[in-house]
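Every protein chain but one is kept in place in this view of the complex.
What follows is chain A.
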Amino acid sequence: MEKELKYIDIVEQPISMHPKKFALWLFLVTVVMIFAALTSAYIVRQSEGNWLEYELPEIFWVTSGIVLLSSVTLQWSYVSAKKDNFVSLRLGMLLTVLLGIAFLVGQWYSWIALVDRDVFFVGNPAGSFLYVFTGLHALHLISGVIFLIIVLISTFRLKVHSKSLNTMEMATTYWHFLGGLWLYLFMFLLLNH
């Protein structure tokens, strides 16, 4: 029914951003909206009283440090990719993946710390919210780690270099965003718990 068409020309792109990168930014907007909804729900609920007071697990300071460090290593790796320095590119990526996993383990220990001080997922919403924040963020972070591992594998296939940075740039954007998101959540909790 439909005819085969031959193409001779080129898709014009009025703005210079790669469509996939642009789509990633839009995806980040949706993640922002989810957490904006949850954190504002937290404030609304908190203002109604009957709110459990407890200390935040100290390990959050450690995991925040880890996530900051992982952003630094990834940035280093990205700069290396720009300069076609493959050894430090791979090393940086590997470090970032390991730090990402370390962060997730740290978040797990924060849950153990919460249980130790009798703050459970089931109970007063003050505690439940904390589990939801950390859990949902960890879920996104796992997707980020998977993304990084995919990029890491492609660095070994020499698919990431100064002329082909799109995937690498997207992974970097996503990872920095997730780190920033965690820092926002942590600050928010420090200010509002």
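We take it that a contact is a pair of C-beta atoms (placed from the backbone, for glycine too) under 8 Å apart; a residue touches a chain by one contact, two chains touch by 3 or more; residues count from 1.
The working rule: contacts and distances are computed from a predicted model.
For the chain that does not appear here, its UniProt entry gives the protein name "Cytochrome c oxidase subunit 1", which is one of "Respiratory chain oxidoreductase", "Galactose/methyl galactoside import ATP-binding protein MglA", "Cytochrome c oxidase subunit 1" or "Amino acid ABC transporter permease". From the options A:41, A:79 or A:190, the residue with contact to the chain not on display is A:41.
Listed here are the chain A residues that touch the chain not shown: 1-15, 17-20, 22-23, 26-27, 29-31, 33-34, 36-38, 41, 44-45, 48, 50-52, 121-126, 128-129, 132, 136, 166.
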